[in-house]
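What you see is the complex with one protein chain gone and the rest in place.
For reference, chains read A and B in written order, and residue numbers begin at 1 within each chain.
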Amino acid sequence: MARTPADLVRAEPGPPFEITFDGRTVTALPGQSVAAALWAAGILAWRTTRHGGRPRGAFCGIGQCYDCLATVNGEPNRRACLVPARPGDAITTQEGHGHAGLAV
Amino acid sequence: MPGSPSEPYDLVVIGAGPAGLAGAATAARLGLSVAVLDAAAQVGGQYFRHPAPGLGAARPQAVHHNWAAFTGLRRRFAASGATYLAGHHVWTVTREDEAAWSVHALAGEDGGTGTGGGTRTDGSRAATGSGTGGGGTAAGRGGHEDGRAVGADRDRGGSDADADREGRTGSDADGECEGSTGAGTDGEREGRTGAGTDGEREGRTGAGIAGFRERPVRLRCRAVLLATGASERQLPFPGWTLPGVVGAGGAQAMLKSGLVLPGRRIVVAGSGPLLLAVASSLAAAGARVPAVAEASGYLGYARRPRALAANPRKLLEAAVHGTALLRHRIPLHTRSAVTRVHGTDRVEAVTLSRLDRDWRPVSGTGRRIACDALAVGHGLAPQTELATGLGCATRRTPDGTHALVLDGLQETSVPGLWAAGETGGTGGWELARVEGELAGIAVAARLRARPALTRGRRVRDLAGRRDRMRAFAHAMAAAHAPGPGWTAWLDDDTDVCRCEEVTAGSIREAVTALGARDSRTVKLFTRAGMGWCQGRMCGAAVACLAASGTARGTVPDAAERRPLAVPVPLGSLAAGPEEPGDG
């Protein structure tokens, strides 16, 4: 029996690269979404909700539920399950609407 | 060029899953100018979602039972000459006049520009650029995707084996695809890498809220084929918002595309045939699956023996999954549901309860199962918002979703708009492919004034297969229809609307105290369904809770309307659409 998904499809990915999540280094593979790279590192939550401040991450996995919204390179509300990870991406936990800086 | 104001495309297909690919390939082969828009970076849709090229998967078929059928379809599409626009999120379709439609999309939305591998599947650049290419041909794009996988299929020789096995008679559709893959590939790839990449990069690192990368694109056409598929239906329960609880289809999608799992011990629960497939692929990928919980029994199927007998391949599929479950020693619990998730910041365990006939938990039957993830879903709901925005009629399916009403040749109640696949009711990839081909023929017959096209043996054959598979889908939907007692899973403080964090208690109050009797009114009173997902996750649950009001004066629930199918940046909206061929 295969031990990992990569084994299952006999993946020979391109060279891994690094992104960061809240400052911590995470290894990503070319072709993975931000959410996939975070899952691979055991990270399941990268957003806190607007009212309850509760943790959330990928849920529907296909860009429909918007639960996986993350701040990517300073830009809030990116769907982590769709956004491809790229070398050097800085992912940060998004708090609430992610636009606190706009408040007047 | 097609798509420009002076010369619209004959057909724009929305969605590059099995229905869209088959429809586009068929229509293009019959001489129509065709463009296919899809939000993802690769063709395939949800069912045939597969790893990006950068992941170098040598055997993508290991997570796909029908991979060869897909590669055959992909080749046929590639050879058809249809334009393929990846990374295009369609947000609305409008009628221009009696004979023309406008399809409005955002190009370069989240993830729309290709996944990894240094490639950009940004067809829009060609479509909106200098007017030379019209987005390139499907040949280039299809062929580009993963040369490795295409090669592997060819080596195996039987790439269209599935189609053959069906005893398909007319060779017209499948015969032509061979030898067509290479052609457009190189030229196309050039189009993808050039200047666009940097601009894209800039957008990503831009000034946050003030910058937006999405470009509005408008395609004009004489007919539209909606092949927008379905999304997973969810029914809430205490703890379902904890990280580690993921959609069953979502877990499958993340596995198929990103080769990742949400945990190591994953309980699979909900209802519908997808659960068995998900459990067996999670297990094959190395996860322990301590339990599969199916809320229905399987007796529902037995009540419709004729639909079963007419669809032996469906039985075979079920048997394959069942065998996989046995091999991985995965216990299947029918008439059972996960009624609670335990954990503080992530899943630590679930409570599995027996259900009565109405899906009410039987008290005293709950038992705790340790796990670090839960994959859950209750079948699929057709994505019909583009169609309902144009006034297309819908029907209620046996499992309570809303699907488009279609005629015998896949046309909606609005002339000029066709639909294929899950939009007309969930039925699986094979039905989608058949309906796509039927729609492609029907559109060509209409636009080219060749009614004879629809009277051939091929159409009779396709229609017959469609009807058999629809009958099976009907039986399946009935067998997995949620029981009315599921709402007993909810505590008053369970969040029903995940986006706006609206609890079951406040929805019940809107019903009992404020007189809400339908989803829209509940939404107005509580904000349930007003968040980012626009009710896609909570819509089914809210409709059930709203209907629990008094019977008298109940306002019947209609299909949901979402005039914006995806959120649109105001800056993009203000800029107005670019026309292919502009500039």
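The rule we apply is simple: contacts are C-beta pairs under 8 Å (C-beta built on N, C-alpha and C of every residue); 3 or more make two chains touch, one makes a residue touch a chain.
We adopt the following convention: contacts and distances are computed from a predicted model.
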By UniProt, of "(2Fe-2S)-binding protein", "Cytochrome c oxidase subunit 2", "FAD-dependent oxidoreductase" or "TRAP transporter small permease protein", the chain left out is "FAD-dependent oxidoreductase"
Using the touch definition up top, pick the residue from B:A516, B:A540 or B:A559 that touches the left-out chain. B:A516
Among listed residues B:G31, B:P331 or B:G391, the absent chain is touched only by B:G391
Contacts of chain A with the missing chain: which residues? 50, 77, 96-97, 99-100, 102-104
Across the whole complex, list the residues on chain B that are touched by the chain not included here. 92, 94-95, 102, 104, 208-212, 389-391, 500, 513-518, 520-521, 524-525, 527, 530-532, 534, 552-555, 562-564, 567-571, 573-574, 576-577
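Operating definition for what follows: only the chains that are shown with their structure count from here on.
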Chain A-chain B separation of Cα centroids, rounded to whole Å: 22
If you look only at chain A, which of its residues touch chain B in the complex? 1-14, 29-33, 35-37, 39-40, 44-45, 49-52, 54-67, 69, 72-79, 81-86, 99, 101-102
Touching chain A in the complex: which residues of chain B? 39, 41, 46, 49, 51-60, 62-63, 109-118, 204-206, 208-209, 211, 231-232, 241-247, 249-255, 257-262, 284-286, 328, 345-346, 373, 498-501, 531-533, 536-537
